[in-house]
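Here the complex is missing one protein chain, while the rest keep their positions.
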Amino acid sequence: MFLYEYEGKKIFSEFNIPIPPGDIAFSLEDAINITKRIGFPVVIKPQILGGRRGKAGAIRFADNEQELVQHLKEVFELVLYGEKVSRILVEKKVNIAHEYYLSYMLDFYERKPIVIFSTEGGIDIEEVARTKPEAIVKRHINPEIGMTSFIAMEMLNKLGIRGEEAKKFVPIFINLWRAFKERDLILAEINPLIKTTDGEVIAVDARVMVDDNAEYRQPWVKQIKEARGGTESLEYKAKEKRISFVVLDGDIGIIGNGAGLTMATVDLVREFGGKPANFLDIGGGAGPERVVAAIDTILKLGNVKVILMNIFGGITRCDLVAQGILEAVNKIKLEIPLVVRLTGTNEEIGRKMLEDAGIKAYTDMIEAVKKAVQLAERGE
Amino acid sequence: MFLYEYEGKKIFSEFNIPIPPGDIAFSLEDAINITKRIGFPVVIKPQILGGRRGKAGAIRFADNEQELVQHLKEVFELVLYGEKVSRILVEKKVNIAHEYYLSYMLDFYERKPIVIFSTEGGIDIEEVARTKPEAIVKRHINPEIGMTSFIAMEMLNKLGIRGEEAKKFVPIFINLWRAFKERDLILAEINPLIKTTDGEVIAVDARVMVDDNAEYRQPWVKQIKEARGGTESLEYKAKEKRISFVVLDGDIGIIGNGAGLTMATVDLVREFGGKPANFLDIGGGAGPERVVAAIDTILKLGNVKVILMNIFGGITRCDLVAQGILEAVNKIKLEIPLVVRLTGTNEEIGRKMLEDAGIKAYTDMIEAVKKAVQLAERGE
Amino acid sequence: MAILVNKDTRVIVQGITGREGSFHTKLMLEYGTKIVAGVTPGRGGMEVHGVPVYDSIRDALEHHEADASIIFVPAKFCRDAILEAIYNNLNPIIVITEGIPVWTVMELVDMAKKRNIYIIGPNCPGIIVPGETKIGIMPGHVFKPGDTAIISRSGTLTYEISKTLSDAGLGQSVVIGIGGDPIKGLSIPEALKLLEEDPQTKRIVIIGEIGGVEEERAAELIKKGEITKPVVAYIAGKHIKVQQKSLGHAGAIILGEMGKPETKIKAFNEAGVPVARLPKEVVEYLREL
Partner (left out) sequence: MAILVNKDTRVIVQGITGREGSFHTKLMLEYGTKIVAGVTPGRGGMEVHGVPVYDSIRDALEHHEADASIIFVPAKFCRDAILEAIYNNLNPIIVITEGIPVWTVMELVDMAKKRNIYIIGPNCPGIIVPGETKIGIMPGHVFKPGDTAIISRSGTLTYEISKTLSDAGLGQSVVIGIGGDPIKGLSIPEALKLLEEDPQTKRIVIIGEIGGVEEERAAELIKKGEITKPVVAYIAGKHIKVQQKSLGHAGAIILGEMGKPETKIKAFNEAGVPVARLPKEVVEYLREL
């Protein structure tokens, strides 16, 4: 799960990584109060989970209250990369002497943590890698050793930062590593890491991703999730019911059992000209209650014209799966068509049960997909 | 540094290792108050750092206040292995079904932690090793892995403890390991570890040694030291001044530079029939202030008849060492004889300086030792 | 003889007394898998479907010989269970459990590798050598013996494609569900190298997904000629462009440039590996080989 910048910065400050004074505002009032506390000039940063705010012109500066109110009104109206701005981070503006880049991430393929530092911050590190690779230093980390002073110093020296100046960066290297490891993070990125005109080193942005699997040992993750609203929360609530749910932008609701099969179903719908509304995996051994929750979740999207359910009965018998679907449908009183593909042990019995209840049931995946696409087109 | 039983048990309880209810008493009143809180029957355990209390008959039980007061009065008068009893642990008596043994220590030679478990607790593990080795299971531990459930279970199974019963021991194996590692301990021993008649597993004794070198990262060590009094504290205060000081039982005060040379000096005094009052190493590069502190410390012992100082001037010039000794002696106005052995660069100059001030100074270690022994004998 | 496991592989089931562990023990026994013992700490002395249960692997090994382990233990206890299997030299260790933190998986895979032990999974359906042994949770009846190997990051999609192959007369030498997590014990390239050496395998199907770079690395191996057997691939999620969100599998996530389906398809194409557009096309490509 990705964190908002302000959530990431909270972690940074817990690990003694300097951040600018500031706080999160959910309203104009909030923002004005924060400004009163920290003083002008301030920077206004809408909090969204995807995309690049800088490129979207969404980051604004204010030297006085008039400017502040003007910008806030505009920014609270913005929709960035499909996300409505509902929270804004208001921070004291810092005087930048130079921008750096520092990140830790897990290199899944090499199965090792990796640290990346660059003297070219404030832009995508992929871009720096293309245009100025000599300004980047990367290192795999032995997790038993972790980040230590000497490794940080070696990386800094490599890019020509030495002596007293280098020493100022070292604690940030070490503390970010500690946050990364102790908080079960997959990514902890500071871009840019700023040297101010006063020679201080400060993290002015935070891009942090935490491992969802670690929630049982990272109680703060649950707190963060519960504090959020919107779509994010719909996906979260699905997850609570052991359903993997991701919103897409089409009108065909998709339910599958197993992540790969569900992805393949989304793909097939696209191949045959349809627009998937979501990805929803009910996982293995789902009973009627999870089928109900799945349909419920999709209906909450509002714009779905047909639901396509693709079930491969592996260990479970298809007649039991059919029974689960019927129980679910009776409970919900579905008003849009449901197309089911059901295969595996006892598939004939299961299909017959569904068709008796007026639900289209197929053996062949492609036929089911075609039918769903056709129904969605007709629904327009 | 060894901890008192009650200090060790405090650590145990911080790591969720069950101990009997109880508290430390410095007076009869304390003990009566504790008993009021925890109820009879209680056990009275004088707290000393060396030796075996059980063998000395110093552990008493009380079923009522009359017995309690009687025992307390007696125990507060005891001197055990040279230590006057000044503190008594008063604990609720537990009903013992069986006594076990569990310890972690560092195997200095193999450079690995070792865990020892036995179904024969309550006696010296060395004795069990001799008389019933099949009741002991030992294992070196890979510090990266630590003690885990499965290792504990394997050790328990090996001694025939299985199923639900074994499961009760597992958390104690793991928690004692955590205390051992996280608190920089060198030894963490529970002997006996008790199974009560109710089937609970409880640590009824604690023998714990902490690494003095880890004090900078274990602030509780300093707290414990400061809370202590008596001889222990004299040694501690010396250590604060970077002096290694251990009380022996003779009348010749010994000061050396370097641990090995000081030990050799103590040995030589014994070889020539003298009785060393102490071991005191002023360490490398000691200035006059450390010499003053050394002599001060020895004088506090009260019974010293002569001080023998053995200095090998390695890097430092002997004339500077002599100057330090003279400054120190002038400051203290020493009333007992001081014999100095001084060798190294500029030794002749140094010796002359000392002898001009009336301090016997030798080149040869043995001559100095003989002189000191002779002066001590004459002093009787 | 197949790779990693075969009909003679003696298996310990860790977490045998749990619901899943017990259920799949029954199905594996029915398939013919040689399960010699189960382990659940604190449950030593029980029996599950006739299989004796011990508190520890070491205690089980006092009474039985065993080669491999399959793990159904809940995620929070998996570090201990996997370590136990590693320290008792069981090999391979098949981890069915989903939801183990990635840092823990990283630590454990590293330890296993240092001891030359294979971990399959976590979060995987296991491994099956059709007609010989099934150490996993897949429905045995969809597989048939043969000479096509399948490596897959998916579960049900693998059953789906395997069934298509079986129905078309293309039996399987081995089917390895490597799991849906971002870090796993056996990656696609590592599995490919094992299959290259397997005399029973004539051709290989890779069922990949979006996320990670395993497919790209596999394609490199093939391009370099280190894998000479013919390979057909399928990539699930190829029409999904969502950034930064996991699709059911924690490993199925696109982060910036990494994990995009187009890169994977391009890499396979450049290595001469046909990528099926529809699952059933896998059979057609295999027939064309």
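Labels A, B and C are assigned to the chains in the order they are written; within every chain, residues are numbered from 1.
Everything below uses one rule, namely that a contact is a pair of C-beta atoms (placed from the backbone, for glycine too) under 8 Å apart; a residue touches a chain by one contact, two chains touch by 3 or more.
Note that this is a predicted model, so its numbers are computed, not measured.
Every shown chain touched by the omitted chain in the complete complex is listed here: A, B. Check B:S86, B:T196, B:Q323 or B:T345 against the missing chain and you find that the one touching it is B:T345. Screening B:V266, B:I295 or B:M309 against the full complex identifies B:V266 as the residue touching the chain left out. Of the options B:K36, B:K73, B:K132 or B:R217, the residue whose C-beta touches the omitted chain is B:R217. Residues of chain B that touch the chain left out of the display are 2, 49-50, 106, 108-109, 111-112, 126, 143, 181, 184, 186-187, 209, 211-214, 216-217, 235, 244, 246, 248, 256-264, 266-268, 270-271, 276, 279, 281, 283-284, 312, 314-315, 343-345, 365-366. Remark: the residues of chain A touching the chain excluded from display are 145, 148-151, 153-154, 156-158, 162-164, 166-167, 170.
The rule we apply is simple: only the chains that are shown with their structure count from here on.
Any chain bridging chain A and chain B, meaning touching each of them, is among C; the list is complete.
If you average the CA atoms of chain B and of chain C, the two centres end up 56 Å from each other.
The distance from the centre of chain A to the centre of chain C, with each centre set as the mean of the Cα atoms, comes to 27 Å.
Looking at chain A, one finds that none of its residues touch two or more other chains. Multi-chain contact residues of chain C (touching two or more other chains) are absent.
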